[in-house]
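Heads up: the structure comes next, in structure tokens.
For this depiction, one protein chain was excluded, whereas all remaining protein chains were kept in their positions.
Letters A, B and C name the chains as they come in the text, with residue numbers starting at 1 for each one.
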Amino acid sequence: MASEQGRVDVSVESKQAPDAVPAKSHPNTCPGCGSHYRDDELERTLRVCPQCGHHFPVGARDRIEQLADPESFVEEDEDLRSADVLGFFDLRPYTERLAEAEIETGLGDAIVAGSASIENEPCRLAVMDFAFMGGSMGSVVGEKFVRACERAAENRVPLVSIAASGGARMQEGILALMQLPKTVCAIEDLHEAKGALFSVLTHPTTGGVLASFASLGDVVLAEPGALMSFAGPRVVAQTTREKLPDDFGLAESNYRFGHIDAIVPRDELRPTLGRLLRLFGAEQ
Amino acid sequence: MASEQGRVDVSVESKQAPDAVPAKSHPNTCPGCGSHYRDDELERTLRVCPQCGHHFPVGARDRIEQLADPESFVEEDEDLRSADVLGFFDLRPYTERLAEAEIETGLGDAIVAGSASIENEPCRLAVMDFAFMGGSMGSVVGEKFVRACERAAENRVPLVSIAASGGARMQEGILALMQLPKTVCAIEDLHEAKGALFSVLTHPTTGGVLASFASLGDVVLAEPGALMSFAGPRVVAQTTREKLPDDFGLAESNYRFGHIDAIVPRDELRPTLGRLLRLFGAEQ
Amino acid sequence: MPSEAEIRLRQRLSKLAGMKLLRGTKLSGELERLQDQLEHLQGEPSAEEIWRSVELARHQDRPYTLDYVERILDDFFELHGDRARADDRALVTGIGKLDGRSVVLVGHQKGRDLKERTKRNFGMAYPEGYRKAIRAMALADRHGFPLVTMVDTPGAYPGVAAEQHGQGGAIARSQAAMARLSVPTVACVIGEGGSGGAVAIAVADRVLMQENAIYSVISPEGCAAILWRDAGEAQKAAAAFKPDAPHCLELGVIDAIVPEPEGGAHEDPDSAAHMLEAAIVEALSEIESLDPEERRTERRAKYRRMGVLAFA
Partner (left out) sequence: MPSEAEIRLRQRLSKLAGMKLLRGTKLSGELERLQDQLEHLQGEPSAEEIWRSVELARHQDRPYTLDYVERILDDFFELHGDRARADDRALVTGIGKLDGRSVVLVGHQKGRDLKERTKRNFGMAYPEGYRKAIRAMALADRHGFPLVTMVDTPGAYPGVAAEQHGQGGAIARSQAAMARLSVPTVACVIGEGGSGGAVAIAVADRVLMQENAIYSVISPEGCAAILWRDAGEAQKAAAAFKPDAPHCLELGVIDAIVPEPEGGAHEDPDSAAHMLEAAIVEALSEIESLDPEERRTERRAKYRRMGVLAFA
């Protein structure tokens, strides 16, 4: 049936599902080659497997540490929280899920935003975190992204966005869908102010985030192996009964089909963003 | 070899070739079904075969008669003629070819332009004639098309263009190629003045005319069976050694691939243009 | 003295009292319009009423975009093709006269019988469909024609080729195109407003929604499959995320509800078309007088306000 398009693959969204599938393996075991690492080992390699190059997930705060110049990041809008406007209840209330996610991740929602510099170039950063309810986008993600656009325009610096998302957050209903046009309109305003957006897609970036701000970067980059598809692989397979290509929806496939400018391995991301900031930056 | 792209198939351009291939059959014999007609019979059916629907070529003056309200057409720029700026000489001088074409067709060049009304809606008309050197576009075709754009903008009426062309006129060298950007710029000016262009493609519309004004209509129509391709079938076959699909470059194929808005049989062309003029016209 | 409907509305809004309502700044002005609408409604829609909307929105006899086009627009001329690869029949574009003015129409199109359903891909567009829509929007802007869209899709098509051709980017760019338009824009949700594939053509100065249409972030079946691991729990899911018109109005996502004939639009398509036409013409007349720059600024400001926030 064709009823699930626009949604992400269930496996991708397991964080959002009530009965999350038990993790098949330890999070530090490489799904690419089976090697196992200690936390500090992975930290040193930016959470990339030294054996096979697999890119492990990176949380928002770790990502900021990897990218921003030391001490340069100043967080903004940390007090924003989601509201349960629908009184949404599946097996547990939405409010309970939110509280649990905040405790687990230490984040107020699935995005962290603020000012920073990268290679001494000033910029704004908006970084998503998949660990917070599958990186789903509700009112808070939309609002913080929009404020980041507005501040980038005001300060005449580019905005760097790092996406990691299962799509729109269904617990916020139609208001979650409205974050698509909300973020899109903010990028239009940013562009009219001659501001730039560099969009980095990490594993996974699907559904409503791909169908809004993540696709609208002046430059669009992706990490190797990142899934970036509007509909998730399982939904596509169920709907179409097609056998999916091995690289379905992956960054490599998207590059071949012309949807991204470059696939950037994690250790090159910082210098690449530095170069882009020099090209688009305020001193222009 | 790939050296002929941008040019039309030689067979299409036979009018331009020094040793034109002898006509394979009488011009009033239908290539679709073999039926033969007298001139007056074809005239009555707008030069469409009553048996099989094949659309015979129509010269510029006949086309204007078919489309414009009686007595409404007022020709403009009839005194413009091509100049032989390169001193172009193949087997015969270009000037001689021009004189011959003028005598044969009674036209000053491959386009006739002027003001008219269609179904009582005022408009500008620019109609090409394949009989004049294969409808090739040199300085005169470009200039008359541009003037038609300018007058359409001034008078706030849409421009209806009927294309029939083998491409740019090589005897005018690089200046013929410059008619592409020249006509394209004129359409940009027309659009900025909120003017409309309806482009009708007839058999054949290829090369530089397809790669400039003919493709840029606000609405693009084509006659059934019209060849519309940038490179002609023979060039493509020679370059790629591929077997061409049966409908290669035809209006029907272009419609399927999203390049035209509608295929309009000749007897519906006048009412269709009338409808478009009402939708885009000055009374808006 | 406040009407009962207004009291009911205030009660509903009071649920949000502890939160900062992003669109709060406009609330006083909007209250009147909301009140007018709420007078026609019979209280908070129940789970059964919400599900009835889902069923009516998907009813096999419900009028589709072209059913309204033939009843509302004169001299309609369909525009075909994305000028690159295809003409996607799940999404129609064209020009026609609405109440004397030329407008550009963009709408999803479902099929009535099996053959047409296949041709129309059940109203689920490929990226090529959204690129055709963007082309029609550019034409509207160039000539100053208002844009009217009709939203009726289960969602953008989830297929391998659709992904390869850039479904996500196409939906994002279609929204961006609508955010940029200088001309007046009215979107009408006339059936299923399914997720990204719907909002792709619904970023408008005025968003209208028929009484029995639905507009949602996910299909009820999709939501149920994720949350309850059982698509059969669709009814429960719909009650949870509330895709019905009254809730969309209350949340500020749509600007007005368009009434339907008794029993639903399919019971009397002519009357349904008449009501829809009147609503579109009224919406257009409200926005046509605005300065284009101002209209665009207000359009973006409306979406800027969407969402509900709390504070730590």
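Quick note on the criterion: a residue touches a chain if its C-beta (ideal position, glycine included) is under 8 Å from a C-beta of that chain, and two chains touch if they have at least 3 such contacts.
All values reported here derive from a predicted model rather than from experimental measurement.
Participant: Can you pull out the displayed chains that the omitted chain is in contact with?
Facilitator: When the full complex is considered, the omitted chain touches A, B, C.
Participant: Which candidate, A:A113, A:A196 or A:L269, sits in contact with the chain we can't see?
Facilitator: Checking the options A:A113, A:A196 or A:L269, the one contacting the hidden chain is A:A196.
Participant: I'm checking contacts with the chain that's been left out. Which of B:C30, B:L177 or B:V264 qualifies?
Facilitator: Touching the chain that is not displayed is residue B:L177.
Participant: Taking the full complex into account, what residues of chain A touch the chain not shown?
Facilitator: Here the touching residues of chain A are 191, 194, 196, 218-219, 255-262, 272, 275-276, 278-280, 284.
Participant: In terms of residues, what is the contact footprint of the unshown chain on chain B?
Facilitator: So the residues of chain B touching the unseen chain are 1-7, 10, 13, 16-19, 78-83, 85-91, 108, 138-140, 142-143, 146, 168-182, 184-189, 206-208, 210-216, 228-231, 235-236, 239-240, 242, 244-245, 248-249, 253, 257-259.
Participant: For chain C, which residues lie in contact with the unshown chain of the complex?
Facilitator: Given the touch definition above, chain C has residues 83-85, 127, 131, 164-166, 169-170, 173 touching the missing chain.
Heads up, the rule we're going with is that only the chains that are shown with their structure count from here on.
Participant: Quick check for you: compute each chain's CA centroid and the global CA centroid, then name the chain with the smallest gap between them.
Facilitator: Central chain: C.
Participant: From the mean C-alpha coordinate of chain B to that of chain C, what's the distance rounded to whole Å?
Facilitator: The separation of the two C-alpha centroids amounts to 42 Å.
Participant: CA centre of chain A versus CA centre of chain C: separation in Å?
Facilitator: 27
Participant: Residues touching two or more other chains, restricted to chain C: which are they?
Facilitator: As it turns out, chain C has no residue touching two or more other chains.
Participant: Where does chain B touch two or more other chains at once, residue-wise?
Facilitator: Correct list: empty.
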